[in-house]
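Every protein chain but one is kept in place in this view of the complex.
Labels for the chains are A and B, by order of writing; each one numbers its residues from 1.
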Amino acid sequence: MRITNLALLAFMAVAQLWIGNAFAKASEQSYEQLKDQYYKDHPGKGKHAEYWEAIPIQKYWNPKDFYKPPTTVTGEFTREMCVTCHQSTTPGAYHAWQNSAHANLQRIRDMSNGQDARYYKKEKLAEIEKNLAKQGLLVEGAQLKEVGCIDCHGSVGAKTIQHDKNLVMPDRAKCGTCHVSEFAEAESEKEQEWPQKQWSKGHPSHSVDWEANIDLAIWAGMPQREIAQGCDMCHYQQNKCDGCHTRHTFSAAEARQPEACATCHNGVDHNEYENFLLSKHGTVYQTQGKAKWNFEAPLKDALTKGGYTAPTCQFCHFEANGEFSHNLVKKVRWAFNPTPAIADNLSHPWFAYRKDAWVQTCSNCHSPGFAEAYLTTADKGTIEGVKVEQEAKAVVEALHKDGLLPGQKTNRPAPPKPETDSAGGFFQLFWAKGNNPSHVERVYADMWEHDLIKLYKGIFHANPGGFTYTEGWSELMRDYAMIMDENTKLREGKEKIGRKDVSHKSVLHAFAQDLSGRYVLGPLMVGVGLILIRRRR
Amino acid sequence: MRITNLALLAFMAVAQLWIGNAFAKASEQSYEQLKDQYYKDHPGKGKHAEYWEAIPIQKYWNPKDFYKPPTTVTGEFTREMCVTCHQSTTPGAYHAWQNSAHANLQRIRDMSNGQDARYYKKEKLAEIEKNLAKQGLLVEGAQLKEVGCIDCHGSVGAKTIQHDKNLVMPDRAKCGTCHVSEFAEAESEKEQEWPQKQWSKGHPSHSVDWEANIDLAIWAGMPQREIAQGCDMCHYQQNKCDGCHTRHTFSAAEARQPEACATCHNGVDHNEYENFLLSKHGTVYQTQGKAKWNFEAPLKDALTKGGYTAPTCQFCHFEANGEFSHNLVKKVRWAFNPTPAIADNLSHPWFAYRKDAWVQTCSNCHSPGFAEAYLTTADKGTIEGVKVEQEAKAVVEALHKDGLLPGQKTNRPAPPKPETDSAGGFFQLFWAKGNNPSHVERVYADMWEHDLIKLYKGIFHANPGGFTYTEGWSELMRDYAMIMDENTKLREGKEKIGRKDVSHKSVLHAFAQDLSGRYVLGPLMVGVGLILIRRRR
Partner (left out) sequence: MRITNLALLAFMAVAQLWIGNAFAKASEQSYEQLKDQYYKDHPGKGKHAEYWEAIPIQKYWNPKDFYKPPTTVTGEFTREMCVTCHQSTTPGAYHAWQNSAHANLQRIRDMSNGQDARYYKKEKLAEIEKNLAKQGLLVEGAQLKEVGCIDCHGSVGAKTIQHDKNLVMPDRAKCGTCHVSEFAEAESEKEQEWPQKQWSKGHPSHSVDWEANIDLAIWAGMPQREIAQGCDMCHYQQNKCDGCHTRHTFSAAEARQPEACATCHNGVDHNEYENFLLSKHGTVYQTQGKAKWNFEAPLKDALTKGGYTAPTCQFCHFEANGEFSHNLVKKVRWAFNPTPAIADNLSHPWFAYRKDAWVQTCSNCHSPGFAEAYLTTADKGTIEGVKVEQEAKAVVEALHKDGLLPGQKTNRPAPPKPETDSAGGFFQLFWAKGNNPSHVERVYADMWEHDLIKLYKGIFHANPGGFTYTEGWSELMRDYAMIMDENTKLREGKEKIGRKDVSHKSVLHAFAQDLSGRYVLGPLMVGVGLILIRRRR
């Protein structure tokens, strides 16, 4: 017998070059280097800083740049006082913490059964103590007693805090003080580079999601800041870790369940969660998983100690080449949305290797043959969607170019700066005034940003209704039909009425134009007149 | 150190005046008073009674007015016979009851561990026995043995029942016989008064939801009674308690879980459930809550015995000033839907105190600073939505006023009485005939009743996609664009063609008008004149 996995082995070696690089580099850095780089990379208010001002709630989405301690509580408080006072002022936060690993380090340290799914935490704790010792925050060999309010909202190991002066809201670097390897993994997403510059370096990824947010012209320009900050409510992973590990439990078991991704990854252009839940992967999770799987097990033990019989979001997206990490973009191919620049380059080794890495992931449960066939199907199905979308795009852009969009010449305000006008642009999903956008443009914007993305995400997450009939393809067909219908009406209206402004004047003008120069005109009119007169007689 | 909570204390004292009143009053009433008032307040068939007749299923939604016992089962049955027979005729109902607290009062009475989350039921049982003794339904000091079929479907403590004569479907007052304080709490919602009469007294609330339903003109007027009764399937909380405590388990643990609210609070204009599930509150509930929280704990013990690390619907909406009750409207501010009458009055003390009460609620887990910042953001974001909706409203109403809606003059039937016609009215969501509503009106109706409400409910429930891109704001933009597009088309059509009816006659008219004063006019008119003169000769 012979198993032809030589190709697979060869691939894995090369694949390391394509997808393993970034992490290797990041993990070699010290915490200080990581932290310095993190702050150096952080865009603060970003390139459109002059166009917007932070509103109060934003100090919680980006504490680094906007947070100031409250002045309502003054004075110096000890570690114990923090806990005592917050036990009554914010009891929910207190109890969450009180039942968390942070408040019960000894329980972790005392674990003796290697079969316990949480046993890995014992090693993790030792690693953290070593990290702190390296930074001089813990005596070499000493044990960390607890992680209390003051360690995160002040500084690790602090004895007291000036509540109105030194209180901080923890950012990535703060959590990274202890959790250095997770910080390094997460930051390594910034190393991602696209072979044909489909996206700029590091994009799209959690590690630059705040930057992506604030550098978006319409986000910065929108006058409705309370709506705009809704984007921040997800686009803050670059700033903080509690998007997945909700405070004040910071549970890894929570973060391993698909619902942890749901707040951000749902809806018209991020509907990964719905696709997962409705796929067979998701229904097994909901029936067998919720009842029987052990989410305390780390992802590497998911199939054994965890008892997983289907994947979760985390199992596939944290994995690359059989290793699990907080770098989620190592196998990214179509990324956020399908474009010709990706569709046309799938045979490039960068994409091909990543597809093979996906085959390896799927092969945890499926045969490589199935995995390859399904992924190819998903690629081709997505490309079909791109074709339809591109055809519609040309139609809408031509209407714009020809000045035929309703109100285009009479009532089309420019979008707020720094945004600039365009037909069917992204900004038209979040801003409207007068006839900007026209209805047909908005339909097209929905098409490329919603329908096409849902098609792509539905087919790749194996949710049949999610790309075939409920979302995706059938929606593309509906919006395509609407766009073509409108195109026909707007152009027939133009042809009918003349090439200039649409008014009764132009009707007459066109009429006259049409008549002029025709040899039949005079005789025809006379003839008609005579005939009609005769008939009356 | 100094903690500036004097303001908070002062607020709490005053807040009692604003939100604590109603309940204080209600709880002083005896069961007989409560019951009498309940039936006195009940609208029966309501103010549009002449326009509709109950269909058979409605006897279950409003048993007080429509229920008649079945004539298929005749004779007198004992308490035991009810149970025996229904064990085989409706086994599902039997088993549900048989495992419920009602069938196992002794288990509650025997509870000895004060740490058991259900221990509070022991006191509750004693309170109920006292209630029954007061009403002469139980000998003073005697123990209630069980709550069986006959107690609810006949009368408490009855020995026999005439199945075809005396069988009842329990209403609020029936459940209230034992559960007096819950009845009083629930009924106290009727005391709610709005400072600028944004809603009539008691509205909107569970305690008047049947009234709200049947007094709606389109509900009463719709010829499709089987569709209309779909509204009743939620709007019956005024009549019955099993909307939250499903028969025949009547579980408090069930009613404490968000899904208990889901049947009614989901969808295009009640999407609280979806917003909760997708918020971080909801994802923590789904990951940690389902696996670890104890829903047998009463809400007041939720954070301790219950182990909640995030709120449920019930935890926030049953609470006011730190107390939990079945009055859910003590902190209501924007209520069902955002309107200018609310948006313009948020600084009035009635609203301001309630906002502070919310800050107190959120402060169970969040800092007051966060709570205040978030609630202010939500207020302002909602107001932005109102602005857009009001602009669209003016456009649609002007089209109607100018008679420009498609078919407005030729094919616009009046809605069924007692409904009256209006542009973009609520009735247009449930009734359509010919060109009533026109498409643009329906889009506007969707806008104010769906998009705007989803924006408001999404932002207040902290579901980012629920108010930013999937629902809410982006939908408002889409519908606004469609309305403006249609407005431009309908008005350009009018301008182009003339001010009268849109037909080729008016084209001719406009044509002639336009020609006047142009060089062709004179000769043409002369020609016409000559011919006409000639024919007259």
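As a convention for this text, contacts are C-beta pairs under 8 Å (C-beta built on N, C-alpha and C of every residue); 3 or more make two chains touch, one makes a residue touch a chain.
Values in this document were obtained by computation on a predicted structure and should not be read as measured data.
**Q** Taking the full complex into account, find the residue in B:S251, B:N275, B:Q288 or B:T468 that is in contact with the omitted chain.
**A** Residue touching the absent chain, from the options given: B:S251.
**Q** Quick one: say which of B:P56, B:G114 or B:G141 touches the chain that got left out.
**A** From the options B:P56, B:G114 or B:G141, the contact with the absent chain belongs to B:P56.
**Q** Give the residue, chosen from B:A49, B:A93, B:A133 or B:V156, that touches the chain omitted from the document.
**A** Answering carefully, the residue with contact to the hidden chain is B:A93.
**Q** What residues on chain B make contact with the chain left out of this view?
**A** 55-57, 59-60, 70, 72-77, 89-93, 95-96, 99, 163, 224-227, 229-231, 233-234, 246, 248-249, 251, 253-254, 257, 259-260, 262-264, 266-270, 290, 295, 406-407, 410-411, 428-432, 434-435, 437-442, 446, 497, 502-505, 507-508, 523-524, 526-528, 530-532, 534-535
**Q** If the missing chain were put back, which residues of chain A would it touch?
**A** 1-4, 277-280, 282-284, 286-288, 290-291, 303-304, 307-311, 363-370, 373-374, 376-378, 380-381, 384, 459, 462-465, 467-471, 473-474, 477-478, 480-482, 484-486, 488-489, 492, 495-498, 507, 510-511, 514, 521-522, 525-530, 532-533, 535-536
One rule holds in what follows: only the chains that are shown with their structure count from here on.
**Q** Could you put a whole-Å number on the gap between the CA centroids of chain A and chain B?
**A** 33
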